[in-house]
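Here the complex is missing a single protein chain, while all its other protein chains stay put.
After this line comes chain A, so read on.
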Amino acid sequence: MALVNWLKRHFVVIAGLLTLGYLLLPNVVVTVFSFNKPKGRFNYEWQQFSTDAWKDPCGVADMCGSLSISLQIAFWATVGATVLGSMIAFALVRYRFRARGTVNSLIFLPMAMPEVVMAASLLTLFLNLGAQLGFWTILIAHIMFCLSFVVVAVKARVMSMDPRLEEAARDLYASPVQTFLRVTLPIAAPGIAAGALLSFALSFDDFIITNFNAGSTVTFPMFVWGSAQRGTPVQINVIGTTMFLVAVLLVLTSMVISNRRNKQKA
């Protein structure tokens, strides 16, 4: 009886912890197995602790090359999609034009479309155009599918913005350019940042569309997929763990900064 009562009282906490565990377990497994020293080519069974892979992360042929390609594509896709997507979002919120409603729904279509379909049609398009498959075709494809997400994130932010703020800026001697740089952009920044982060994550780990349109170029997800057929090097776990740690570090830093700011204010 006492146990049931205890469970009842702490139900929310227990459920929360279980969900969190569910979310983080894969990351824990990846991290643990990055310290494994597997027998044979597959890193699926725990053998013994070792830091070999951490000492030599680029020890696997072609892996770091593919990682570098993936990071470059993710960077440029983020830049391209964020700039274009933000502009589209502003236009959709601010300007009344005839096809506004249609454009509004068309923008969301790529998010709903199955990735395989999009990948195949893009390939057909590139082949018909006679384009050389590789870095540039991957980049164009990534910017395309990231766009919708940026538009969604920025649009929400711009829509909730009080138009009086820009009027107030103009009333206080700010020229249109100054108004944009000093008021509009800083207020829209969280939306733009969210769109950019999403773009980077989506682009970095995209496999299906990339695989169709990559030609002979190999990105990191393609490398992982390819090596999984023949054996999985521990270094893949090292890269995975590093990415996870970088993300955690970014979140923690932003939290510490905003905490410190709030404390200064109070």
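Everything below uses one rule, namely that a contact is a pair of C-beta atoms (placed from the backbone, for glycine too) under 8 Å apart; a residue touches a chain by one contact, two chains touch by 3 or more; residues count from 1.
Here, contacts and distances are computed from a predicted model.
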item: Choices "Spermidine/putrescine import ATP-binding protein PotA", "4Fe-4S ferredoxin", "GntR family transcriptional regulator" or "Aldehyde dehydrogenase (NAD+)" - which one is the UniProt name of the chain not shown; value: "Spermidine/putrescine import ATP-binding protein PotA"
item: Listed residues A:Thr19, A:Thr124, A:Gln178 or A:Asn259, member touching the removed chain; value: A:Gln178
item: Residue, one of A:Ala169, A:Ile209 or A:Val224, that touches the chain absent here; value: A:Ala169
item: Candidates A:Gly65, A:Gly101 or A:Pro186 - the one touching the absent chain; value: A:Pro186
item: Touch residues of chain A, complete complex, unshown partner; value: 162, 164-165, 167-175, 178, 182-183, 186-187, 264-265
